[in-house]
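Some chains have been omitted; the remaining ones sit where they do in the full complex.
Naming follows writing order (A and B), and every chain is counted from residue 1.
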Amino acid sequence: MSSSFAFDPSPLQDICVAVDEPKNAVFVNGKFCKNPNLTVADDFLFQGINIPRDTNNNVGSFVTTVAVDQLPGLNTLGISLARIDYAPYGGLNPPHIHPRATEVIMCVEGELYVGFVLSNQLGNRLVTKVLKPGDTAAVAISSLSSQNPGVITVANAVFGSKPPINPDVLTKAFQVDKKVIDNLQSQFWYNNNS
Amino acid sequence: MSSSFAFDPSPLQDICVAVDEPKNAVFVNGKFCKNPNLTVADDFLFQGINIPRDTNNNVGSFVTTVAVDQLPGLNTLGISLARIDYAPYGGLNPPHIHPRATEVIMCVEGELYVGFVLSNQLGNRLVTKVLKPGDTAAVAISSLSSQNPGVITVANAVFGSKPPINPDVLTKAFQVDKKVIDNLQSQFWYNNNS
């Protein structure tokens, strides 16, 4: 599992609107900036976070990310947003990690069972809470402390990697019959958030 | 799953040997420093990383951490070490995350199948390598970019948290029969690394 830690670049000028890397150059860590005199107000605008998304999929949820790839004006600002739509009765955003961000979640509508698990040193304690009553489909807005927070959906990374992890490793790590691992690795792993 | 990101404190003096927080105070982020004039050379010494550890456990491996709790002179230095002993033929250090560090692994003895999985955005690609031939039990030394890197063993955090995660959530997230989840949650989750 990728264990990279991270931090966002810090601005050295007022604004640094992200552009695709220039012709004849290759990838850099982060993004290049548009000439500040050529920036326009729309470089700082993302529209449509109010539009409900289709949650008719395996996990019953959909994540709409507003990070630097969607909103180039976020470049070097160290912050991003996401909207999560949940299907009524049982939609879930599966266990995941943001390798480059912390997160604050606000429940806008509906009722959400949320939580996080602490590390080994603290005994893998689970901290949970049910957020806000309501019986419709829930919607949450999440703020993340990075312009490119990343996401690793645990089940997808462990059982749906390409190529697959050696099944003997997973059989021992998860302490189950190898058939369970084979079955898990042969599933289609839907990705509700990339 | 805990998604905290992290960074180590940076020194504001030559040395800051960690001490337990003083009487009448409580926890702080990081550690307090010993009076520099009272520090001794042994504050900067950890002994016994050369001693083989017993790997006779469920996963066939044992991690010996040399971080700030074991070596107080590491305080504010942003670095730590670990020794991993593997049982011959199949010892493994199960899939895990270091929420506050990157890592470089050096195989000292034996042969190791190592790898990491990239995040959703890069399609959960698995990158692997077999390190160094040898047919005895393997030993690896790992350097970590934090004085307190932390570790989250994925299987333990997902199936062995206390209290357990709601099994319906895991049933849907892992797309298996609920009996598989019940079985996984009822196991004893050995922790080879805390």
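Note that in this section a residue touches a chain if its C-beta (ideal position, glycine included) is under 8 Å from a C-beta of that chain, and two chains touch if they have at least 3 such contacts.
Given the structure is predicted, the values throughout are model-derived calculations rather than measurements.
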Copy count for the complete homomeric assembly [2 present here]: 6
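Basically, only the chains that are shown with their structure count from here on.
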Subunit A-subunit B separation of Cα centroids, rounded to whole Å: 23
Subunit B residues touching subunit A - in the complex, by the definition given at the top: 1-7, 58-60, 90, 92, 94-103, 113, 115-121, 123-126, 145-146, 150-166, 168-170, 172-176, 180, 183-184, 187, 189, 191, 193-194
